[in-house]
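Every protein chain except one is present and positioned as in the full complex.
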């Protein structure tokens, strides 16, 4: 089964927006293969508008002319992805990523290109045209590339089938579908159609939905039709966004499980926003980054590095290659918040999760205030435990009943409890 | 000042949908000039998609190719409007209508044609193009012809100015702008821009907004920027829609006044829906039609005949040419509901209005139930009055204090009270 | 018919709260008879807790012991109302007020005294007791005197009948029922029961409902079951409260008519809050007071003086005895707002109403901004008019089409338009 544990990888959006190119993708894949693959990082994902020749930043150019084949399908623009020449699409790039022992992913926008509708292009394998399958009242509110596809129209399913058939032929392992996750219930039938096309295309692909916030009341639908779905709007390196994630994580935590993962979004670590400023680095403090990584791991969010990896610094690398921390992503279950309270004017949060080995538990303590504070937590299990701080590898000794630790402002402490 | 009293006329929508042609418009204008002009009926309005060559019914063909000039402006399609040949637009047709002593109106969709954006056409008198002024997240949810225009973009105002300049050159007297009335607050700035273009184009044109329901909390905005605005979604010949109008009329009545009129929509009387069935006739009972006409007059709604006039029957004609009833449209003020109550299980409504002559008043009684009932009303003024039933021209005698009348199911009685 | 025009009078609340006594009521009645009666002022109303011996201010003493007869009916406390001795109730005081050519009113709280329930007192003319008719889940949220009465219980209607029978025997002309107006729909059946008891008691009494805000969706109910009802919570001498009245007045204006009047609450003019400070005077500016009086008259609100009249100053007296202004209260109809808009950063409001003489109209201009401004209004009638400023009795000359006037900050101008 695909996505048995939360997918881990790299995504081009945070660092390059719509402007990533083939050379950069290959360089990041190389870096991952050499330095991170052994910790479980494996997906290399090309984000939005790889079909737009003049894309150059995080902004979209309205109504731009796009690279498209005769069947209304967008294809990589050769000026940015030279190996796409001669109609090869992403086959060469995927092959290269696979050769490194990694997996290859792409981003797509829900729908059919507006220019295919304007030109009334054909749908592959049918006598239908783009005008006939386009959903007339469905557009993305932040991007002008597509119209939605109307599942009630003949040719609609065939269009999506033709897309996934092409992606399968390229060797794609992961598809992030955008403009759909929070568009429910309006676009619910289109989501189901996409999922069905994906799952019947003959190649296993992780199906990832964007953008958030996903609708909690549709949790079962996401679990049934996708492998991961964004629970927030775009996440960036701002404390307020990180702070707000605690509430979302609490609401979604019981919905995580093999093949269905609520997604806290990419980790905007290291060299992000490179299209704007090559010297820009993640604005989170180190404590905030530890808070982020701790929370993402406790709730088993998919983990996607947002920064340009070839520019990675030591702190960031250590954030991403801590085996004891990543053990949580891979081998725990049933995470949930223990409490969220204000004590002496400081907001404190504690989370708890359980290792599938039946012996270890983890408690994460978060200090959301502006001052250091001591957080005390009742261990929700009887018995005695060896306690280990797994960010700094220090032993805490034996605990029973109650446990407490100082936590820095905006910081987190993450402890493994091993039953004595 | 334009629209000093509520505009009265004919509109092609109810009878022909998007498929009206020049011959039909001329025939209806002829009929109006001969039979209804003397009662105040004067506007002849060509409704939606006169620029769409293949329009043939009340349904819109998605993404159809439209007739457009080089400046992104839609123009009449010659196959349906032959006099539009050689770029003359509606000039000949308007001239003909004017020659009959009538006024000429057209319908437009808010925005700029999507095909102008796709082709990236120019905006007249600027170096801007359609792609640069189109509002990327603004489409009509029921028609695919246009994108909204972004008022923040250079060239946006010039686009609308170029539209109204063209309409003025054609001799247009009335413009019904669609996909805007209920789109507030989102499209509020575009509405203001359209209104400004209309009012500065050099020719007086009534500005009518569709579709409803208009937003009551924006009443002052409509009053300031338009001459009439729809207070309901499309009105058809169904009792439920007529019944619901009482509530809307009550909410909007205080907002009627010279040059600003809440609009109850066209009167679907006589031969409507002719594109579907030439034998179709208005499904309202005669009592219901009298109820409709009475309510529209009491609240001073604009009056637009929806049926094919050349097929008019005697009952319908008498509904439209009653001078004493139309006196209310032209010369009253301050209409309001007196009561709406259930008496003996029957819902009764009474309205009151005042003639500007200072001598006459009108009381309308409506029976919304399924059985005849007697409606009693306290005359809200002291003194004695001669009372006249102005639908059937019968005198009621003298009344003082209280007045009562039987009213048929779904029917109305309309009385003039003349102070003794 | 009672309350054919909006009731006008004096009420003890604004000046004395719960502490008014007989001597004060007589002194104010004397003043009204000598100085204001000729202008239409006639009701003298004793407000809340005339049955509470220790009431001394605008605050209520929780769970105080109240004066009550054996039938669960509250009666005036003799220490404050000496003429109530020997079970006479308000009969002597009412007789005195009547001897001056005025009318007498009282305030009551909806319900049955909690102490009657605690003592399980009888209901007159029945074998029921207070415990059996009290509504168990109905209390006033700001006063502890009463429980609601459950209309479904035997004895409930008899209790209210016994109240109004007693009030009728006293000679009461006006009853202000509190804790009911905004308690709909929960207490709707109790309101109907009170109204029925009032109207069948054998003496005509104005039925006034408090406190507001009344519910607009229940307008017809108020019209059917009461003579006046409060459209706001308590109104005091603060600009914000006056400013907010414009919105309420607009919503309620079409519901005013003979015997049913939306009520803007007492006029807190002159010597109010005398229980707190005998030197306190209304904090409104003179302009604001003119704004208030103009608005109340235009919408035909009931007018109740809130100040101690024996301390009245000349400005206040002139506010209350302007015959031309009070003509509007008595002889107009169909008032409504013409516009409310921001022009040059200043919020302007205009109202229009019609004299029943068929010749005169009134336009009131309000400046809600902090700076003087000129307000222009389109006269909503054709023809020429002599225009007179009726606050300062200055002629404006002839106007036609458009009219304009400067208005001071927070001020109002009130013009009579007499058709030439």
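Labels for the chains are A, B and C, by order of writing; each one numbers its residues from 1.
Keep this in mind: a contact is a pair of C-beta atoms (placed from the backbone, for glycine too) under 8 Å apart; a residue touches a chain by one contact, two chains touch by 3 or more.
It should be emphasised that the depicted structure is a prediction, and the values quoted were computed from it without experimental measurement.
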item	value
Partners of the unshown chain among those that are drawn	A, C
Hidden partner chain, touching residue among C:19, C:49, C:115 or C:322	C:115
Contact with the hidden chain (one of A:78, A:250 or A:313)	A:250
Sole contact to the chain not displayed, among C:4, C:38, C:136 or C:357	C:136
Missing-partner contacts on chain C, residue numbers	62-63, 114-115, 117-118, 120, 131, 134, 136-137, 139-144
On chain A, residues whose C-beta touches the chain left out of the figure	1, 4, 220, 223-224, 250, 253-254, 257-259, 333-341, 352-354, 356-359, 378, 380-383, 419
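Here is the rule we go by: only the chains that are shown with their structure count from here on.
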item	value
Chain contact topology (line, ring, star, complete or other)	line
Chain B and chain C, separation of their C-alpha mean positions in angstrom	42
Centre distance in Å when chain A and chain C are each reduced to the mean of their C-alpha atoms	64
For chain B, residues that touch 2 or more chains besides their own	none
